[in-house]
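Sharing a structure below in structure tokens format, with a few things to ask.
Yeah, one chain of the complex is gone here, protein chain that is, but the others are all in their spots.
Moving on, here comes chain A:
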Amino acid sequence: MTAPMERIQVLDSIEKDIITCLQSAGQALIELSKEKSSLKQAESQTHQFLKTLGHVESKLTEQINYLTQVSTGQPHEGSGYASQKVLQMAWHRLEHVRSRVNELERIKNKHLQGRALLRPQPQLTQSQQNGTQPVGSATGAGTTG
């Protein structure tokens, strides 16, 4: 746990302790209000109420003392903007590259589709079938070039 979050976590636990304190006080009084009240139970609830309240007071006093020592009264002028901007520019570079690669992919697919359409031609001459590439594909390559 990082130091900045630790203090906030401690304050969260103090809040829970305050609620526990109120609950113990309520339970102690409920116990006293019963017809057959258990003295032991009432005493333990009261003891818990007093203990939790003391705990809350000591922890809060500690926090206030720490704040008295570290606060200066001046506003904090630090900022993480520079590194944030650097990361944002890196992200922009990445997006630019991604868009260019997607464009290449699109051109490649278009070219392949064009070749697939031109390939099954029933009137190819014997010389074209022998080894040289068909004329249709040259025009297909020309349009994509």
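Definition applied: a residue touches a chain if its C-beta (ideal position, glycine included) is under 8 Å from a C-beta of that chain, and two chains touch if they have at least 3 such contacts; residues count from 1.
Everything below uses one rule, namely that contacts and distances are computed from a predicted model.
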item: The complex's invisible chain, by UniProt name, from "Mediator of RNA polymerase II transcription subunit 22", "V-type proton ATPase subunit a", "Cdc23 domain-containing protein" or "Pyruvate dehydrogenase E1 component subunit beta"; value: "Mediator of RNA polymerase II transcription subunit 22"
item: Chain A residues touching the omitted chain (full complex); value: 2-4, 7-8, 11, 14-15, 18-19, 21-22, 25, 29, 32-33, 46, 49-50, 53, 56-57, 60-61, 63-64, 66-73, 75-76, 78-80, 82-84, 86-87, 89-91, 93-94, 97, 138, 141-142, 145
